[in-house]
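A single protein chain has been removed from this complex, and every other one stays in its place.
Chain nomenclature is as follows: A, B and C, assigned in order of appearance, with residue numbering initiated at 1 for each chain independently.
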């Protein structure tokens, strides 16, 4: 099967970037199969994502990175060049609600998520059986409300041990400590059970019910230290009416949450999400 | 053409309501063409809307009301019985943005809104021509920011003179004084250029842009004294991405706003919206 | 936990139906928690669905049926009165594609589908493990293309043995024989991987791709002898663009299919779907 290099760039916008980058790739014989670009006129920032057929270039990702580095320096790029042969390692964190976990596991078995699921970590033991049925290690790390530090130290150890590239909070319901957020900055994805910035607090569906809204939503975002305020990757909504009870809203919410999280994670794994200024560019 | 009576009821839920009401109508020979009911289990409140073929009942709306009153009393109903021959009189209030006004005028000419548009009132003169082309009186009532009272007194006079049943704030951009809100309680409809409760303040599309949301929305609601917190009638959203400028968001917003307002007004005019506890039941 | 009786009626429309039915229920002390009615003006047919708190009526479903029968006769009703304590028994039929099966199994464990899943029947053995993990019997019934009759005889035997109330073709990919369709008329639900009536034949997503459509869809319908032409219960769509390959369309299609099938089955199990004239009334 073919493999690909993905070049992702964010830099100050100026003339000649595309020309330089595309000439460089053409000069190496590279065949571009996908190309996306975006100039943000407000921030003056330029974003690009190229997918290159690896076989068309006679060099490894590492060598290609070295060759590209001078151009990157010249244009002050934040950049990455990834090789699709190296699958991302993902750690899923869950609590007692299963809908997002089961959905991600299913999509993973259906080859919709190009990654290895290295481990599932939970503060409860409920999801052990379904996780292990999928052949994935399950770690039960109870969190003592009186002293959460030991639990998070253990979480950190497990995440490191799993050599995780990415952490997905699939309804984990615990706030990660800042140290972990920083260490995995831009690589922790959360699903928020609300159409942010509405109803940012607890029990959002009950809040929504009381307010009598006609739409409920969910938000997938990168986790930052500022709770629920990280860059939004994806959002979606579900229509509701007076007929629906809070339980119905919770049920609809599950469907929206899992769909939004799955899309967000998929795009992240395919290097389609670029972050700048607490916002995302998504080359979906 | 056939005309109809519409019976709309809200009361404490208890056994036998439907039986009593439907037996009463059947007893008068009434033919029911639409029936909607809702029991709100949380609040213990019952809502119903019946549409009755007027010709099937050999009496005027007034006589029918008198005949029904004892049942209404017995069940402590908030209720209304309207006759579709008596068209509601609507006053539209606008500022300088035309999209909602033009949309409502068009739908009115296309017979989508069963009402008379009695007048358009604006704090600017911009919409005079298109309004008068439709044969509708236009009143320019400038609002002096230093002293708004005279303008609102004039607005009130014009609304009274127009014998308005309903006021639509079609992007009026001024806050109505509490006296007017009270006098027309449950009959002033606003379109809010945001997916409430998000971005409740000014320039919501620019707020949305800065927050990097992936969906923008609009909310149609009844006006109460508590700004932007009245009962929500309808909401909808439009998907956006990093490609879209604040101007694009404003443009998408216009489309959502006019669609949501038109639906909300139509439902109001057809007695489909019942309010209780700052929420709506919409028999759409 | 409370249980309920559900009364579902379809009959020629005439005055007094609601009055008679609701008076009957009130006369038995019955508390109605949900009521839906629809008069189809074109066909002159009336549809209703009442949910009655069983404890409010001092009699069994059977006794209540006997008491109601004279009214049903008088109004020439097609009707059913079900007891939510008697869970429907569902047989799922699948082929090699797992998405609908896994989704239904998940929703079943999450209490979104009020039924017993009596068995899974497949012409392949692929889904045995996930099925049995859920504690459900799995029957592998290979279909010989040269002579399908023995397989379908076995299917029929298994369905009978399972005492199935309802058969769900969750991507079964085989055409059921007319005898089975007739025997379970109105109780076989199919998910069609297309926005019917578009692309009714094979490989609909590839057809859609070649036609360059901007939306793909799926259709949940009751199976009749006339292939793909049975009453539609639910449909939905997913937006696509030139960026998407046939594989992407298949992937989006899976999401639409499973969502649409789950909604359709849920509504069926809750007696929300009434069929008349090859169309459905869905009291969703």
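Everything below uses one rule, namely that a contact is a pair of C-beta atoms (placed from the backbone, for glycine too) under 8 Å apart; a residue touches a chain by one contact, two chains touch by 3 or more.
Please read these numbers as outputs of a predicted model, since none were measured by experiment.
Visitor: Looking at the full complex, which residue from A:23, A:43 or A:245 touches the chain that isn't shown here?
Guide: From the options A:23, A:43 or A:245, the contact with the absent chain belongs to A:23.
Visitor: So which of C:35, C:48, C:143 or C:232 would be touching the chain we can't see?
Guide: Spelled out, the listed residue whose C-beta touches the missing chain is C:232.
Visitor: So that we can see where the missing chain sits, which residues of chain A does it touch?
Guide: Looking at chain A, the ones touching the missing chain are residues 15-16, 18-19, 22-23, 25-27, 29-37, 39, 41, 56.
Visitor: Mind pulling the chain C residues that touch the left-out chain?
Guide: Against the left-out chain, chain C lists 38, 40-42, 47, 195-199, 210-215, 217, 231-237, 241-243, 245-246, 278-282, 284.
Visitor: Which parts of chain B are in contact with the chain that was left out?
Guide: 98-99, 102-103, 106, 109-110, 112, 133, 251, 254-255, 259
Everything that follows uses one rule, which is that only the chains that are shown with their structure count from here on.
Visitor: If you tally C-beta pairs in contact for every chain pair, which pair wins? Let me know.
Guide: Pair with the most C-beta pairs in contact: A-B.
Visitor: Validating interface symmetry: for the copies chain A and chain B, is the fraction of residue numbers used by both over half? Same or different.
Guide: Copies use mostly the same positions to touch.
Visitor: What is the distance, in whole Å, between the centres of chain B and chain C, each centre taken as the mean of its C-alpha atoms?
Guide: Inter-chain centre distance comes to 37 Å.
Visitor: Using Cα averages as centroids, what's the distance between chain A and chain B in whole Å?
Guide: The computed centroid separation for chain A versus chain B comes out at 42 Å.
Visitor: Can you tell me which residues of chain B touch two or more of the remaining chains?
Guide: Each of 41 in chain B touches at least two other chains.
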